[in-house]
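Missing here: one protein chain of the complex. Every other protein chain is in place.
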Amino acid sequence: MNAPATATNLKPQQFKSDVKPVWCPGCGDYTVLSSITKALAALEVRPENVAVVSGIGCSSRIPAYTTCYGFHGVHGRALAAATGLKVARPDLTVIAAGGDGDGYSIGGNHFLHACRRNVDLTYIVMDNRVYGMTKGQPSPTTEPDWDSKLSPHGTGLREFHPLVIALASGANFIARATSSDPNGTADLITQAVRHPGFSFIEVLSPCVTFRPEQRSWKDMVHPAPVEPTDDPARAARRLMTDDGFNIGVLFAGHRKPYRPEASASPKRVAELEAEFVL
Amino acid sequence: MNAPATATNLKPQQFKSDVKPVWCPGCGDYTVLSSITKALAALEVRPENVAVVSGIGCSSRIPAYTTCYGFHGVHGRALAAATGLKVARPDLTVIAAGGDGDGYSIGGNHFLHACRRNVDLTYIVMDNRVYGMTKGQPSPTTEPDWDSKLSPHGTGLREFHPLVIALASGANFIARATSSDPNGTADLITQAVRHPGFSFIEVLSPCVTFRPEQRSWKDMVHPAPVEPTDDPARAARRLMTDDGFNIGVLFAGHRKPYRPEASASPKRVAELEAEFVL
Amino acid sequence: MTQAAKAMTSVSVALAGSGGAGVMTAGNMLLEAAAQAGYYGLMTRSSGPQIRGGEAAAMLRIATTPCDSVDDRYQVLAAVDWGNVARFAAELPLEASSLVVGDPAQGEPPEVFLKSGARYAPVTLKATAKKIPGGWPNMVALGLLGGLIGLPAAALRAAVEKSMKKGGDALAASLAAVQAGVGEAAKIGVRYPLAPAPARSSRWLVTGNQAAGYGAIRGGVRFVAAYPITPATELLEWMAPALAQVGGTLVQAEDELASINMILGASYGGVPSLTATSGPGLSLMIEALGLGVAAEIPIVVVDVMRTGPSTGIATKTEQADLNIAMYGLHGDAPHLVLAPNSVADCLLTTQWATHLAETLQVPAIVLSDQFFGQARAVVERPADVSFAGARQRAEPDAADYQRYALTPTGVSPMAIPGTPGITYTADGLEHGERGTPSSAAADHLAQMEKRARKLDSIDYGEHWAEIEGEGELAVITWGSCTGAVREAFARAKADGVSGRLLSLRLMSPAQPQRLRRALQGVKRALVVEQSFGGQFMRYLRGEYDLPCELTSFRKPGPLPVRPDEIHRKILEWSRA
Partner (left out) sequence: MTQAAKAMTSVSVALAGSGGAGVMTAGNMLLEAAAQAGYYGLMTRSSGPQIRGGEAAAMLRIATTPCDSVDDRYQVLAAVDWGNVARFAAELPLEASSLVVGDPAQGEPPEVFLKSGARYAPVTLKATAKKIPGGWPNMVALGLLGGLIGLPAAALRAAVEKSMKKGGDALAASLAAVQAGVGEAAKIGVRYPLAPAPARSSRWLVTGNQAAGYGAIRGGVRFVAAYPITPATELLEWMAPALAQVGGTLVQAEDELASINMILGASYGGVPSLTATSGPGLSLMIEALGLGVAAEIPIVVVDVMRTGPSTGIATKTEQADLNIAMYGLHGDAPHLVLAPNSVADCLLTTQWATHLAETLQVPAIVLSDQFFGQARAVVERPADVSFAGARQRAEPDAADYQRYALTPTGVSPMAIPGTPGITYTADGLEHGERGTPSSAAADHLAQMEKRARKLDSIDYGEHWAEIEGEGELAVITWGSCTGAVREAFARAKADGVSGRLLSLRLMSPAQPQRLRRALQGVKRALVVEQSFGGQFMRYLRGEYDLPCELTSFRKPGPLPVRPDEIHRKILEWSRA
């Protein structure tokens, strides 16, 4: 993030818009929205200096539910749009947000390259291990045996492990959160936004409609039993054997955020034509 | 791969077509081609039972230089085409091949998901850390300080680490090879094709035109100092601290290859309409 | 006191309510009951922005003849509650003779419905249901609607039984609730009785998405790779188990780029292949469609069109992907574009598209739409047509085999991997006859001509369009506007206006000779389409030399095109 010019005294509520969410009652995304608004209040930013960028999906509807600037783009491209925005407007606090389908399936390549590029922005994925918006198809994080119309008897595919991928591709901050703990999640988001470079938070956020069994996640989550590390190799080992329910900061690195170099020899536009002149 | 019906006695030369490569003299891809033809001979397959699938790039020209069936598709989509082919035609031996730009930049998402899907095919990437075909732009594996017209003074970006990503996304066999050792590479390809599921070989293959300094790779490579492991967490640690020049099989897992389930209740086409009949 | 009611050949009724009220269940049962009673029918559905649990409406038309279009107005609107039902007002036009039924315990009907002059009949749905242990208001509403339109009790019973196969108490309660609803209907004093059902025939109850899926399998498709997207998902969800049963496979791809490249790979392997999507997904498939054209690999892409541009309105219909389907590819890239003209025709058109794609070794795009895809209809059992995969395969060890040989038809036998002696590399780079990349002008021209020529190498026969009627006036249309145009013409006949209906099924390659013949003697033509920009009109102007004056009638989605608006337009225009 970029430091706010002046401290503000805004309440979380002031980051919540009057647009009524389309979400089902009980959807985990409601509390993620609350966590974001709490984090923004804690960060003492002003809504006009924050942009929330998303793709398509239930979770991707989140920008309009905040009072920040929002960008509800096309499916899978949130990180690309967020990257362009932040590079062009480094003064803004940029948060990309969306679902597991948006981020890990169609958006997988941008996820890889955003981690690698390490632009100073925060990516929040509301992972419900399903495509909610399109009414219940398996996503990359869906369990291999989850039965659905499109994949009767399950896909048979090993789950995609977002945290490991984030680490392997160079994310600078990696955390797991749970929608069952809005304050804890708000705190993780706050830390993530403050951490320079690309920060990634995977939030377990149940889809009560298509995966009602995920309601039990709240009983399965637990604080990560170890301190965050800044050693990727150690983090890799830890994450690869992780039970999927460790909550907390799991990796925090020191890579320098991407920032385009300012030219050593700035010019006026008209000067550029010198090289053409005969 | 699928076992050949009958052993063959073909020579490597019989897998080489009469089409003249467009490659620059000295390009590493020539020896990769030789390694592939050697491997195919060693595998005792017949050219008509092998399909070589690629995207776009210098390296992606490889299919037509073999006597196998070839598919020279669009940039970045080799793995998708190869997946469709292998799933529809499990009897064929399918090899996808291409460059670092094709596979790790535009094709990154398919790489992730092909590793995860674990279809029984082999992916060979000729990594020269540059876009050769388009005349010298940085690729994901390019060193951050490599100066080019498009990125004066370098990109400043951390390299993409293909082997770690492959491991993190679930590839079943991971090896690094070097074009300076055609026989060794042939042997690794042979092993990879034989290994069930998705096997990935990263071949260091210099671009003598745009990265002439890569000629020195041949002096930097060395056999991996350790035995291959089947423990992903251990492999992760190893690969993340790897010097980039370890040659050999670095991971060989035991995941079951993807194979669509045959129906327990096969039907004739006309029977499908029963559900519509009033 | 029941009004003397004239028997009707078509009745439209809608059932609405908040999420969880079960209006879709009841709507489906009503359609089933109508089918059991020997009627034709069509059910469409609408719901609010809520992902689940929002307001919903089941909209049915039941008739003595096949329904290829929605009707102008609803005779009955029943609501289990009024929640946000007012948001459907634009989709539920009523008239003075309509009836609005609501539960007085849920408040008054929204003004927007009553201002039509429709009569309001309060019916205590909830209280009535409550009297029956396990009874639900939606079942009371089902009985009520069945009663109002005069469906036989046996048909209602059969429909309920069919959908509650488990039977037991729940079934009994539902049957009782339906019975109570029928009783309530009788008390209202208005009826919309259907004319007697026509003679029984062999019929299906099917959605356009299912019909398209089945047509594809009939055409030979055995591999599908796709990525979910509304409103194409149900096509895929129907195909997944169906394909498995006939020895095929469906792969859920990571995105649309993967799905289309997967099917290119599979089809290159000799297996007829398909994907289904909607506008945003089709946009992502454009590059690979071009590869299919250049490398001559047959594939079928079903685009179930929704309201655009961009993400647009995912759950609503529109005919505005004609542009991208026809002209979306970069370079000159001749390919097939087809469009079904009814729910049932989704079968024939998709099957034909598969057949043509295979025969001509070229991608085919099928332009279905949300209306067809998600409508459930009682239709005449579609005829068995014999279109099936007919790819010309090269012989093993063929001498001097050239994959892209310049044959007279432009179609060259294709080597299928596994066949010895004729290996080749399929290429999206311009190439010579052997397939070797070439930048020679002569090769480019020869291959361009070949690829264009093959599309004109076969006789597309009578299926290229539906042509009905006679006269100096014509309406030219396509896709889901066809039913409404047909009905408008039928009505115009009563006004003494008649003309020809032309609905194009084969959009590309254009058939100028055929169209000219079909329009022989026509002085003026009205072009009807559901697109804001007039894409079909521009297509006709660009592709054909139309021998008559053209007038455009168009509107965008999301509302369906209704017979009345076209009828009025025909009258006004024919008299102008």
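Details
Labels for the chains are A, B and C, by order of writing; each one numbers its residues from 1.
We take it that a residue touches a chain if its C-beta (ideal position, glycine included) is under 8 Å from a C-beta of that chain, and two chains touch if they have at least 3 such contacts.
No experiment lies behind these values; they were computed from the predicted model shown.
Contacts of the undisplayed chain with visible chains (whole complex): A, B, C. Touching the missing chain, out of B:Pro12, B:Gly98 or B:Pro138, is residue B:Pro138. Screening A:Leu85, A:Val125 or A:Ile174 for touch with the missing chain picks out A:Leu85.
In the complete assembly, the contact with the undisplayed chain comes from C:Ala295, out of C:Leu42, C:Ala295, C:Ala474 or C:Val522. Residue A:Gly70 is the one among A:Gly70, A:Pro162 or A:Pro232 that touches the chain not shown. The chain omitted from view is touched by exactly one of C:Ser202, C:Ser386 or C:Ser439, namely C:Ser439.
Residues of chain C in contact with the chain left out of this view: 49, 87, 90, 257, 279-280, 282-284, 286-287, 290-291, 293-295, 307-316, 318, 320-321, 323-324, 326-334, 427-430, 437, 439-442, 444-445, 448-449, 452, 531-533, 535, 538-539, 541-543, 555-559. Where chain B meets the chain that is not shown, the touching residues are 22-25, 27, 56, 58, 74-76, 105-106, 108, 131-135, 137-138, 140, 149-152, 155, 209. Touching residues on chain A toward the chain that is not drawn are 19, 46-49, 51-53, 63-64, 67-74, 76-77, 80-89, 91-92, 109-110, 112-113, 260-263, 265-269, 271-273, 276-278.
The rule is short, and it goes like this: only the chains that are shown with their structure count from here on.
Chain centres computed from CA atoms place B at the largest separation from chain C. Chain A and chain C have CA centres that are 38 Å apart. Between the Cα centres of chain A and chain B there is a gap of 31 Å. The set of chain B residues that touch two or more partner chains comprises 109, 112-113, 261. Multi-chain contact residues of chain C, defined as those touching 2 or more other chains: 241, 244, 250, 254-255.
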